[in-house]
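For this depiction, one protein chain was excluded, whereas all remaining protein chains were kept in their positions.
Which chain is which? They are A and B, in the order written, and residues in each are numbered from 1.
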Amino acid sequence: MAEVKTAKFKKASSQAVSDPKLQNTLEHVMGHFIEARAGAIEEFGDESWDQMRERASSIKKHALENLDYYLDLIDRTIQKNGGHVHFAKDTQEANRIVLDIAKKAEAKRVIKSKSMVSEEMGLNKALEKAGIEPVETDLGEYIIQLADEPPFHIIAPAMHKTKQEVSELFQDWLRTAPTQDIKQLCIIARDALREKFSTADIGVSGANFVVAETGTVVLVTNEGNGRMTTSTPKIHIAVSGIEKVLPAIEDVGLFLRLLPRSATGQRITSYNTFVSGPKFSTDEDGPEEFHLIMVDNGRLNLMRDPEFREALKCIRCGACLNTCPIYRKVGGHSYGWVYPGPIGAVITPVLTNIKQSKDLPYASTLCGACRDVCPVKIDIPKLLLKLRHMAVEGDSSQRSVSWIERLMIGQWRKTVSTRSSIERATNLARFLQVVVTKKGIIRNLPLPLISGWTKSRDFPALAPKSFAQLWQEKFSEETDG
Amino acid sequence: MVEKETKTDKSDFLQLVREAIGRKTPLLYAPDYPPLKSNYTRQQEKVRTITAKNLARKSKILDQLIENASFAGWNVHRVSDHESAAEKIGEIAASVKAKLAVRTTETILKSVNVDGALRSKKVTPVVLASGRYRSKSDLKEVAFKADLGISGVSFAIAETASCVLIPRKGVARLTSLAPPVFVAIVQADQVLENLDDYFAMVRLQFQKTRGRYPNYTNFVSGPSRTADIEQTLTIGVHGPGIVHMVLVG
Partner (left out) sequence: MCVTCLVDQFFPEVGIATVNSLRKAGVDVDFPSDQTCCGQIAFNGGFQSEAKKIAERFLDIFEGESYVVVPSGSCASMIKVYYLELFQDDPVLLERAQKLSERTHELSEFLVNVAGHQNIDASYHAKVTYHDACHLLRELGISDEPRELMKSVEGLELSEMQDSDRCCGFGGLFSVKYPEISKAILEEKLRNIESSGADILVANDCGCLMHIRGAMSRQGMKQEAMHIAQLLSPDADRS
């Protein structure tokens, strides 16, 4: 499995917020995504867009509640089409399935179109270890493969790289001349990858949807690398999370309306590829072998809980990332694993390690913007709250909240449990705050846990008299009388 | 064999899934899901209604296709007959200074004399088909060398400006993918109004052939594009950057 660095959230995020170049890029790109999405959903009007989301949500819900049936149907249908379906409990198993296929075919080079599950698997590293060359062919993925970095964003993996940095990577790896022309950079990548396309033995793709009824893997792409990956090699392997299932082929239309609009703000992407098996013998070209690997890797832990199950509806559009005030500042790498942003903060802890990922559910203002844009209506704030609840009151594998916090909250609860105790406490504080207060504000509050706050903003001093006291003095007679 | 030892058995896996859902045993019947229920006759009826609707709205749908296709980056050329279609394609080939063009062998390409039009512009037409070459890599080589790809379509979808391409004998995948310029010939009666129309028809086809359904289909809905570098839209990465739609009728 790809390395999990969620424990470093605090450090990584503070580095990110103090990197002005990154902040600039984030603001620019996120703004672009948000605007594009808003423009693309306008044609429907709020009400019918909402109805579409509702329908999509209930289709996904149904698919998940009957997932055993649909997975079986997928297997039977694809087998009938001449393909093979594999089930993998974890990433190790998934990698092994790919390697077995590759070894049998004596493969030397694997081309990949974008697949988040293969990122989970750390497939590239596994292939390299086996002496097989993996080549990412989505431009963004190719760039971060050269840079040896994980994706920064679900749908824009290299959005943090400037054209200058891309040019430098190409100079280093492809010995090309420096250029600031983005079109030229695309041509360099295209030419470098053409060679790989025509010589690769295996193509590995992800799956945006897997349709149970017809046994069809649906790919949603823009560049054409997804088509190449499923056309030029002898073998095509699609890897998918088990949650990608849609029951019926007639469900696809709705999801093709929701996904690109939510993701890039396009009405539809340039290409949609539907694969149900290997080429027919009479076909002119195409892979002779087709494999679909359905990967669990912790998803059943989400499935087991009816509330977390909601998170499996995700179609990985990235809209929640773009709108999230936190993601927009800390960027994708801070989250420490494959899936960043609000949905990452929900699923990463469960798919990897809840305790180690303790920062993720707390690094949110619960503003709810993610829930509003999600095309399948996942109530992300609710799930973050659930994870927080587990951090406080869960079992020993889940509890991560420190004793100081527990003590403080307990104390606070006692204080606010009666009016007299709160008056006592605040009167004492009023007395003490004189030391730190100037003109009704506190510029530096030297208390543990809170001092960070006053580094950049003032804290208000307690008012000379509480409202309750004022009420007594000012208003109560009038109401009594 | 090693493979056997390390692989999770399907029935074990499905049992784990089931338990996570909260069920002990497999479902006895297919889940109650309306889109999976409609039988062949009902689906046939549904498709008949769609066809009638699209016929009645034909001119509107064509207008919609043209508008959406132009917006999506297609160069749309509406022509009235096969001859002018061929002529148009010749012009396109000349305008991009093509030397080598690859094409498919659908019925429409028997009516539209593409080869003649190309030759008159000094462009060599080649049918991209596996039988013609010694090996598969030769087919790839020709496809990658070609300046232009020409193909008919199985359907077009007005809502999304999509050409639906289904590879088969005489219709190689790479024709519409490898060359930098692609020309799709769309006949007016192939145009559907929306995605749902298309998927209803596909389902009927699936039922009709008892599952012998096209194993591979592509929607091409505009030029190949990327915005992966600095969110700047760039046309033409791995697929054709220039796409033409010749709409006949």
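The rule is simple: a contact is a pair of C-beta atoms (placed from the backbone, for glycine too) under 8 Å apart; a residue touches a chain by one contact, two chains touch by 3 or more.
Please read these numbers as outputs of a predicted model, since none were measured by experiment.
Undergrad: For the chain that's been dropped from view, list the shown partners it touches.
TA: Those shown chains that the absent chain touches are A.
Undergrad: For the full complex, which residue in A:37, A:333 or A:371 touches the chain that was left out?
TA: From the options A:37, A:333 or A:371, the contact with the absent chain belongs to A:371.
Undergrad: Counting contacts across the full complex, list the positions on subunit A that touch the omitted chain.
TA: Contact residues on subunit A toward the absent chain are 10, 13-14, 17-18, 23, 27, 325-326, 328-330, 362-369, 371-372, 382, 385, 387-393, 401, 405-406, 409-410, 412-413, 416-419, 422, 426, 441, 443, 449-450, 452-453, 455-463, 465-472, 474-476, 479.
Here, only the chains that are shown with their structure count from here on.
Undergrad: If you average the CA atoms of subunit A and of subunit B, how many Å lie between those two points?
TA: 30
Undergrad: List the residues on subunit B that touch subunit A in their complex, please.
TA: 2-3, 6-8, 10, 13-18, 20-23, 26-27, 30-31, 33, 35-36, 68, 71-72, 128-130, 136-137, 139-141, 144, 160-162, 167-174, 177, 194-196, 198-200, 202-203, 206, 211, 213-232, 234, 236-240
Undergrad: Spell out the part of subunit A that touches subunit B in their complex, as residue ranges.
TA: Per the stated touch rule, the residues are 25, 28-29, 32-33, 62, 64-69, 71-72, 75, 77, 80-82, 85-89, 93, 96-97, 100, 137-140, 143, 156-159, 161-163, 166, 182-183, 185-186, 189-190, 193-194, 197-198, 213-214, 222-225, 227-228, 230-232, 242, 247-253, 256-257, 264, 267-280, 282-286, 290, 296, 300-301, 303-304.
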